[in-house]
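For this depiction, one protein chain was excluded, whereas all remaining protein chains were kept in their positions.
Our next item is chain A:
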Amino acid sequence: MQPLLAVSGLQKVYEGSGRRVEAVRDLTFTIEPGELVCLVGPSGCGKTTLLKCVAGLLTPTGGEVLLEGRRVSGPPPGMAVVFQEYGRSLFPWMRVRENVELPLKQKSPLSRARRRELVAEALESVGLADAAGAYPWQLSGGMQQRVAIARALAYEPGVLLMDEPFAAVDAQTRADLEDLVRRLWRERGMTILFVTHDIDEAVYLGERVLVLSASPTVVQEQLKIDLPAERDQLHTRVAPRFAELRTHVYEQIQAAKRGS
């Protein structure tokens, strides 16, 4: 089977004012349809650069990104991104409903009724059916990020990219949102690439974890997470296997930082 997303030899070099920074050196990995893959790496390792290259928001210096066999040269249709900065990613001049609906208006021609249906479904599945008429700034941080997730869901993307989406919310909200992502992934059979700096989060969420090295970045290790599909905050996090996996990833990241 052809992978849904294939990244090969990806390199990104920033050049400016006489300084040359190689953020990403040589990244190669693939994602199969329906997978939930977490990318984890030491801070400053170019995770966001990688994600933006995959999303078509940045042009890589070398290598390529293929989505369903087609080379990504700009933001491809069928890909949605959830950013860390939900407050800036949602438009404060639009109500929640309009924020979720806007991308649909730009997508393939959908009837008005169908758009409404998708918006209502998406808000329902993140538990914000009541907030449709509110402005984003009237909601708490966790709710705002759920609106951003609903916007991505309604778009029905082939691949959902999430760039440290829960880094700016409190720990309890974060746990709820992690469970939300797991549930949506299982219910909808989506393909998700989830970038995080949090090792526990990566192991808890992912079916597979890609450990990145320090910048200039390469894939340090790929790890299959053999935890049961049914996961919950209470039991999964204290399971011996969870501890083993997180310790392993932690060691890999420490090794990556030392540059070995």
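Heads up, the rule we're going with is that a residue touches a chain if its C-beta (ideal position, glycine included) is under 8 Å from a C-beta of that chain, and two chains touch if they have at least 3 such contacts; residues count from 1.
Criterion: contacts and distances are computed from a predicted model.
For the chain that does not appear here, its UniProt entry gives the protein name "Putative aliphatic sulfonates transport permease protein SsuC", which is one of "Polyvinylalcohol dehydrogenase", "2-oxoglutarate synthase subunit alpha", "Putative aliphatic sulfonates transport permease protein SsuC" or "C-type cytochrome".
Checked against the hidden chain, the listed residues A:Gln138, A:Gln172, A:Gln222 or A:Gln254 yield one contact partner: A:Gln138.
When the whole complex is considered, the residue among A:Ser89, A:Gln145, A:Thr191 or A:Gln252 that touches the unshown chain is A:Ser89. Among A:Pro33, A:Gly63, A:Pro103 or A:Gly158, the one in contact with the hidden chain is A:Pro103. On the side of chain A, the interface with the absent chain consists of residues 52, 55-57, 75, 77, 79-81, 83, 85, 88-89, 91-94, 102-103, 106-107, 135, 137-140, 155, using the contact rule stated above.
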